[in-house]
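The complex is shown incomplete by one protein chain, all other protein chains being positioned as in the whole.
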Amino acid sequence: MKITIKYFSWVRVKIQKSHELFEFSDEMTFLNLKNELINKNSFFDEIFKDRSIKFFLNLKEITDENISLNDGDEIALLPPVTGG
Amino acid sequence: MKITIKYFSWVRVKIQKSHELFEFSDEMTFLNLKNELINKNSFFDEIFKDRSIKFFLNLKEITDENISLNDGDEIALLPPVTGG
Amino acid sequence: MIKITKEDFNLEEEFKKIHSKKNGAYSFFLGTVRQDIDDNINGIFLECYEDLACNQLNKIKKDSTQKWNLSDCTIIHRIGDLKISEKIVLVITAAPHRSDCIEACEYIIDTLKANVALWKFHIKGKEKEPVNQKKKDLDKYLSWSQVIS
Partner (left out) sequence: MIKITKEDFNLEEEFKKIHSKKNGAYSFFLGTVRQDIDDNINGIFLECYEDLACNQLNKIKKDSTQKWNLSDCTIIHRIGDLKISEKIVLVITAAPHRSDCIEACEYIIDTLKANVALWKFHIKGKEKEPVNQKKKDLDKYLSWSQVIS
């Protein structure tokens, strides 16, 4: 199962890439994904503890961390917006 | 003493002129002028009873009817404004 | 800039005149001649007591610039005959931050509608009928008295 993660604003600057493709063999929820990412890179620990960052799955805000992920899903990590 | 009176909006339409020059021999106040005008034309009775009409003397709203008039003064009769 | 004119104006050109790098926010109000569905008109006629209206507009500009700390302000009002959908009035307010210019722009158009020597007539065929002042316009203007004083 391939999941794309998109990074924006200071998260993108800090991780030095705009997106990343992860492959997982098992079925998983967003909660599982968070734990996998924290294991891969301690940077994600900071991200997931930051209450100001919002998470979107295929352009919809994630409100339940137990949501199942599917092959081809796009997850985005959004710091507080500053347009306008 | 020459006093110009300017008419606007429905007052101008009703009196069928945009302005009028009146000559008076005596010194007078705005209150005297009102009485003179009512004597000349009963139309002015309606005007001076209409609380929605404002009176300006040389571009300043008249707040005291006993204000003295001078040769060359310009008085304007302003119905409620409707610009914008 | 305060202008009472028979001429049309261009929004981009008027913006360029007020545009400055010290401002981050511009609020515009544009009024046009609306085709009223209930009340079939061919256009409007705008009468003005120009000397007085200029004084009144300058006072509105001065009051709003002080109250909301505007960098600048444009008020243009057309006079004479205007066809359906033509521009009537433009207000532009400029400020470093948006809340000031948005509120000031609304104050200016509300005050202009209730307090500047301009009179609108509906053109119906060859007739020009004076338009009555709307109570809601007067009430809206009066609602600012607590803000501005």
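For reference, chains read A, B and C in written order, and residue numbers begin at 1 within each chain.
To be clear about the criterion, a contact is a pair of C-beta atoms (placed from the backbone, for glycine too) under 8 Å apart; a residue touches a chain by one contact, two chains touch by 3 or more.
Everything numeric here is computed off the predicted structure, so don't read it as measured data.
Just so you know, the chain we are not showing touches A, C across the whole complex.
In the complete assembly, the contact with the undisplayed chain comes from C:L30, out of C:I2, C:L30 or C:L138.
Residue in contact with the omitted chain (choice from A:I5, A:L37 or A:A76): A:A76.
Mapped onto subunit A, the interface with the missing chain covers residues 6, 8-10, 12-13, 52, 56, 59, 76, 78-84.
Where subunit C meets the chain that is not shown, the touching residues are 10-13, 15, 19-35, 37, 84-85, 96, 98-99, 102, 105-106, 109, 140.
Note that only the chains that are shown with their structure count from here on.
For the pair subunit B and subunit C, the distance between C-alpha centroids works out to 27 Å.
Between the Cα centres of subunit A and subunit C there is a gap of 50 Å. Touching of two or more other chains is recorded for no residue of subunit B.
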